[in-house]
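A protein chain is absent from this complex, but the other protein chains hold their places.
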Amino acid sequence: MAETIFFYLFAGLALIAALLVVTSRQPVHSVLSLLVAMFCLASLFVLLGAYVIAALQILLYAGAVLVLFLFVIMLLNLDRETLARTRSFTLRGAGTLVALALGMSLVRIVARAMAGRSVPPVPEQTGTVERLAQLLFTKYLLPFELTSFLILAAIIGAITLARLKDSDR
Amino acid sequence: MITLTHYLVLSALLFTIGLAGIMTRRNVILILLCVELMFNAANLAFVAFAKSLGDPSGQVIVFFVITVAAAEVTVGLAIAILMARRLSTLNADEVSLLKW
Partner (left out) sequence: MVTGFPVALAAWTLLLAPLAAAAGIPLLGLHRKRLSASLAIGGLLVPFACACWLLLHTLQGSLHLPLEVKVSWLLLPDLAIPFGVLIDPLSLLMSLIVTGVGSAIFIYSTGYMAHDSGYSRYFTMLSLFAFSMLTIVLANNWLELFIGWELVGFCSYALIGHWFEKPQAADAGKKAFLVNRVADFGFMLGILALWAHSSPLAAERTLNYQLLQTRLPSLLQSGWLSHETLVLTGLLIFCGVLGKSAQMPLHVWLPDAMEGPTPVSALIHAATMVAAGVYMLCRNFWLFQGAPAVLETIAWVGGATAFFSAALAVVEPDLKRILAYSTLSQLGYMVMAVGLGGHVAGMYHLTTHAFFKALLFLAAGSVIHGTRRQNIRELGGLRRSMPWTSATFFIGALALCGFPALSGFFSKDEILVLAHEHNALLYWIGSVTAGLTAFYATRAWCVAFLGQAPEHLHAHESPPVMLIPLVLLSVLSIVGGYLGIPAFLGEPAGAFHWDVAATSLAAIATGAGLAWLIYRRKAIAAEAIARRCAWLHRLLVNRYFFDDVYTWYVEQVQQRLIAGACALFERFIIIGLAVNGLAWLTQLAGRAIRRVQTGRVQGYVLGFCCGIIALLYLAGRF
């Protein structure tokens, strides 16, 4: 019962925060709304027994990525004009419509796929550090190591891009 | 009783909101932010499936997704900074270099 309450609470919060991310005029508000949404999602992860992921969510997303966003927004000092929604009304209308249509389709697919299917009872303790670490360092060792290359590449790319001077053009 | 379906529907809704944001906002930074929202929606689906199927692999995938998202944001924001410097705009409408 408590699970149900918590789910609806966090799900509702997450949805509201997500809507705020998309609609708010101030970029800082958007970032902070996204922060809220991420906390909600982290809570849902806990409900799902994925404790490590919940921790990572808060550490990486909330702690690193969103802070990076904040830095950039402050750095660029965005004015109101740049923050306005897209100027093309058709794109805005069409975008909303298409997004809604896609969302409807997704929901329909989920509903159709799940109809009449009982979820089997699952053992707890799938999201512990131990289980995850075991998988990461055995079955997923190669992708895990490769992600380090990816991050290295991203770092080098970001530095190179950010350091480009006008004279380098 | 909260089932997999609940989580998947929530994930789909979040995903849709993110997508709508991508298509309606004009600021590239906000577009990147919406991309993050969509990543999160996908993550939720992965974790829900991991729970439902009792397979922690889904959580490992989420781990990778978070890493990739971090890398993407790094480069994306670097490009945004460059764009603001070079083209003096962050408006996605005004940047249409990739056309005929």
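Residue numbering begins at 1 within each chain, and the chains themselves are lettered A and B in the order written.
FYI, contacts are C-beta pairs under 8 Å (C-beta built on N, C-alpha and C of every residue); 3 or more make two chains touch, one makes a residue touch a chain.
Because the structure is predicted, anything quoted here is derived from the model rather than measured.
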Which is it among A:L9, A:V28, A:V67 or A:A101 that touches the chain not included here? A:A101
Contact footprint on chain A, counting only the chain that is left out: 86, 91, 94-95, 98-99, 101-102, 105, 109, 112
Since one chain has been left out of the picture, which residues of chain B touch it in the full complex? 19, 22-23, 31, 92-93, 95-100
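Here is the rule we use: only the chains that are shown with their structure count from here on.
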Chain A to chain B touching residues, read off their complex: 3-4, 7, 11, 14-15, 18-19, 21-22, 27, 30-31, 34, 37-38, 41, 44-45, 47-50, 52-53, 56-57, 60-61, 64-65, 68-69, 72-73, 75-76, 78, 82-88, 91-92, 94-96, 98-100, 102-103, 106-107, 110-111, 114, 119-120, 122-123, 126-127, 131-132, 135-136, 139-140, 143-144, 147, 150-151, 153-155, 157-159, 161-162, 164, 166
Given the complex, residues on chain B that touch chain A span 1-10, 12-27, 29-30, 32-34, 36-37, 40, 43-44, 47-48, 50-57, 59-60, 62-64, 66-75, 77-82, 84-86, 89-93
